[in-house]
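Here the complex is missing a single protein chain, while all its other protein chains stay put.
Each chain gets a letter, A, B and C, in the order it is written, and its residues are counted from 1.
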Amino acid sequence: MTRKIAVVVTARPSYGRFRSSLLTLAARTDVQTQLVLAGSSLLDRYGNIEPIVAADGLKVDARVHMLVEGENLITSAKTTGLGIIELSSVFSALKPDVVVTIADRYETLATSIAASYMNIPLAHIQGGEVTGNIDEKVRHANTKLADLHLVASENARDRVIRMGENPESVFVTGCPSIDIAADVLANPGLKGDLFKLYGGVGPEFSLDTPFLIILQHPVTTEFGQAGLQIQKTLEAVDAVGLPALWFWPNVDAGSDETSKGLRQFREQGRAKRIHFFKNMPPDDFLRICMKSAGVVGNSSVAIRECSFLGVPAVNIGSRQDGRDRGQNVVDVGYDADAIRGAIQRHVANGKSPRDCLYGRGDAGERIAEVLINAPLRIAKRLQY
Amino acid sequence: MTRKIAVVVTARPSYGRFRSSLLTLAARTDVQTQLVLAGSSLLDRYGNIEPIVAADGLKVDARVHMLVEGENLITSAKTTGLGIIELSSVFSALKPDVVVTIADRYETLATSIAASYMNIPLAHIQGGEVTGNIDEKVRHANTKLADLHLVASENARDRVIRMGENPESVFVTGCPSIDIAADVLANPGLKGDLFKLYGGVGPEFSLDTPFLIILQHPVTTEFGQAGLQIQKTLEAVDAVGLPALWFWPNVDAGSDETSKGLRQFREQGRAKRIHFFKNMPPDDFLRICMKSAGVVGNSSVAIRECSFLGVPAVNIGSRQDGRDRGQNVVDVGYDADAIRGAIQRHVANGKSPRDCLYGRGDAGERIAEVLINAPLRIAKRLQY
Amino acid sequence: MTRKIAVVVTARPSYGRFRSSLLTLAARTDVQTQLVLAGSSLLDRYGNIEPIVAADGLKVDARVHMLVEGENLITSAKTTGLGIIELSSVFSALKPDVVVTIADRYETLATSIAASYMNIPLAHIQGGEVTGNIDEKVRHANTKLADLHLVASENARDRVIRMGENPESVFVTGCPSIDIAADVLANPGLKGDLFKLYGGVGPEFSLDTPFLIILQHPVTTEFGQAGLQIQKTLEAVDAVGLPALWFWPNVDAGSDETSKGLRQFREQGRAKRIHFFKNMPPDDFLRICMKSAGVVGNSSVAIRECSFLGVPAVNIGSRQDGRDRGQNVVDVGYDADAIRGAIQRHVANGKSPRDCLYGRGDAGERIAEVLINAPLRIAKRLQY
Partner (left out) sequence: MTRKIAVVVTARPSYGRFRSSLLTLAARTDVQTQLVLAGSSLLDRYGNIEPIVAADGLKVDARVHMLVEGENLITSAKTTGLGIIELSSVFSALKPDVVVTIADRYETLATSIAASYMNIPLAHIQGGEVTGNIDEKVRHANTKLADLHLVASENARDRVIRMGENPESVFVTGCPSIDIAADVLANPGLKGDLFKLYGGVGPEFSLDTPFLIILQHPVTTEFGQAGLQIQKTLEAVDAVGLPALWFWPNVDAGSDETSKGLRQFREQGRAKRIHFFKNMPPDDFLRICMKSAGVVGNSSVAIRECSFLGVPAVNIGSRQDGRDRGQNVVDVGYDADAIRGAIQRHVANGKSPRDCLYGRGDAGERIAEVLINAPLRIAKRLQY
């Protein structure tokens, strides 16, 4: 019988990581892929991914509205609870042979619990990584609920096994985000005029002069400080004086504060060299990273994809603590002066060398291979 | 400021394990205990614990109706989802400094997620144990979400640390279930006539002649087989010929099947030596275990408390696989003949020696001590 | 395009009323019927209707687990809330052209709200009746949310129109429960030995000697009194001295109390002439009503179907206040002596004449006709 593989996408950036394996799976006639779009991935405010999914030729099997608005801590919990209620009904209808989740967003535990409790084998992508905040609790809890582990690196594999997982259930596939980076490297041209394509607000400028890219998300364990933290980065970027493309944060506890900080800066007329974007397909996003002088903030893209692409990255604060780093990254605290200095020095060095720490660009194929062929079991036991 | 400690009880047997620490905490004036009763602990059908709690002199701070009826896999998931939604509101109102959960029942993840996502430090009792089914997924996921680990044994501590937890956050307190056993040992007399006190259906008999105690729960990863499994035990107990006290199963995926098996056996007039009980306070339950010739089934009580009390136990099937065993336990599969033989041989040997594998009876005090004094943090990171 | 008609069944007795229209609809090739089983209709404890549905040759399009256990007031509310969350997903997947709900059970408002809020036309069966308790709030709120009204009688039609509904949207179809009664009248033979067919507990007796049938549900607006109320009826029936077939109550706030009253009476050995049934297909239930000396309690069956069948009915308490009555009914309060006297006198009179107050047995066809052909609109306005 054809194996049914259900992939649950709960946010725009997760789709980017699932995409290469989804396309590989969709091209196979011997498996049935079931695509579930959930949470913020369906919402305009966070960049509804339906048009991207349609452009990729993929069919959506279920849509799950589960985001309880509030962007604070209590609604993260409630969203997860509602997600379990909704996803259990979806799995009951789709009857998948395996459910796939990814990484460490808070609501991914809804997928893991719904699948586990219904005795459906669970595959988890990107386990065994260290990041040091609430995401880490989520990531490793996902590992303990998962039956199949598709990890980015040998280091990650080692950690998953040390946590007591059966070595036979852990597969090093590389990180799927590197697949996008590899595609972009082969196809570095933007699809058109950036500002026409993706709108946004703020001044437009030439991408041929040096410019920065900024992504800074709230840190959930530092709730209440997101407003101040974004302020520091805004001041530093302003002081550097380079034009910048700034991206709105993910929906998360604290994102309201971050957004408010950005809006105020803008309304005070201080964002005169900053163009704000809501979101962008991951490939075009990486294309502009490649063209940029450097990426600033606390996005994992700066650590992962940019290490492969050799783009200088200034990583601010604790959000990426513990994550394995390539040579493209320098770390700095929440201090405007320190951030400014780090940007100026690091950017001046120019491109960093390629680093294959997170994979070689074939993770999608490798993940698909495991999902199609690995034995599926739900009974597991601590291996010590 | 007085530390506020919220204890979430989601089922009758969990209350038995929380009881000694709750009583210790309640006697302290320097902390504030917040008792939350949730799930099946509030339902008559599963032995509403409100009267026991009131008799213990404890005040209930919140009641949470979260059990989605169905006793199947999908409702386990939905109950957990609803639990998160409800418990996050409770924590928002009670504002505890630390939330306490226990063991591995499926709905305990609702407590863990609600607390973690709201940045409230989470203490988990009975982590690091190995049992080999869905409960194990839940138990270790609880460990990965918890900030403080109160474990039953050195073995358990070792496993929690190997899973990557900070050794400073792991405390060996003994298993609180042994506290009840120790009390019972000091006070072995029943509070009155068993059958008058706890009703139930079926013949009454003298507890001075040899009799068996049976508890057999459905195994969630063997969903669909609970009916057959209980059948085997019924046949074996019938063949042994001793009178028996039989306890209805916990609410769990499959408990409908188990209950149906019991009812049918009874309605066919075959349960002529069996008295069925719905439930009983944990102390009187242990008192009759001590008086019994042996305990049969797959309850963890037979492994834990009975090892301390030296009561022979015949453990059936996979539910307790991997759990550390004392000398009082023999294991057997789902086979009527094998079960019958094991009961006859093992019971003939009489009492087993005391085993302090799971503690010495002071776990409640030790747990309370840690909850009152341990530093509370929410940031954690894999320790490798 | 084929009209898609979604029928939402939330409880065993509702299925009985939907059945004749469902069978009519299923036989039509020009419409698509979508059957949604929800709430207690899926639970063994309340008489899972899946086997009946399968025996009727109907396909189930969705199953909705929504019952929050507790049988108290707060869980009635929570069940309705969860029902809305679940049913909105079901309607989103099934995309019906019209959704059908029935009568006044509390959880029917979940169906009505989910459909209305999603701009799906809502048809409501059995509006415009007067019963005098919480059910009445629910029934008339359903009317105000519904776009199409399929009522049992001219009186009911008049009331729906007086409430401000457009007369063109109100159709007198008769009560579908009379359809079952008419079938039974044509086919009065039981399918076999009653006690073998439907099990239950308590003594068996010949159905050729006079016997009573008892159904008494808790009254939700008299919460806390259900235990006392059932006690009175138990005493009265005992005093009458006729053997009796007693049916367990619906799941509702208070049903735990009612059940406990029944169980205690039985465990005290006082139910020596009473056989208890959990449930029965509606047709066999009506067959035994026809054979009985009379029906006692507060079920609407005694008022509706029994008026058509001419079975004497003793109606106890307020639950059916205001409902139109045929000549077969006498009313009495919660007083053991009064109940006993009413049973003795009324039963002595023998069969009552047929009364077509609630229809002639063709409601299923008439309802199906309206659902298939009536214009479907969602905009409505108070007609005054």
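In this text, a residue touches a chain if its C-beta (ideal position, glycine included) is under 8 Å from a C-beta of that chain, and two chains touch if they have at least 3 such contacts.
Bear in mind the structure is a predicted one, so any value in this text is a computation, not a measurement.
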Among the options C:L23, C:L94, C:M163 or C:L197, which residue touches the chain absent from this view? C:M163
Check each of C:Y106, C:F308 or C:Y358 against the chain that is not shown and name the one that touches it. C:Y106
Given A:D256, A:E305, A:D355 or A:E369, the correct residue touching the omitted chain is A:D256
Cross-chain touch to the chain not pictured, restricted to C:V60, C:L94, C:A141 or C:A338, is C:A141
If you put the missing chain back, which residues of subunit C would it touch? 73-74, 76-78, 80-85, 87-89, 92, 106, 109-110, 113-114, 116-119, 130-134, 136-137, 140-141, 143-145, 159, 162-164, 220-221, 223, 321-322, 378-382, 384
For review purposes, identify every residue of subunit A that touches the missing chain, sorted by number. 40, 42-45, 65-70, 72, 74-75, 78, 82, 199, 201, 256, 260, 267
Tell me where the left-out chain touches subunit B, residue by residue. 62-64, 82, 85-86, 89-90, 92-93
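Note that only the chains that are shown with their structure count from here on.
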Specify the chain pair with the maximum number of C-beta contact pairs. A-B
Per the C-alpha means, the centres of subunit B and subunit C lie apart by a whole-Å value of 40
Return the distance between the CA-based centres of subunit A and subunit C, expressed in whole Å. 52
Scan subunit A for residues touching two or more other chains and write them down. 82, 85, 89, 92
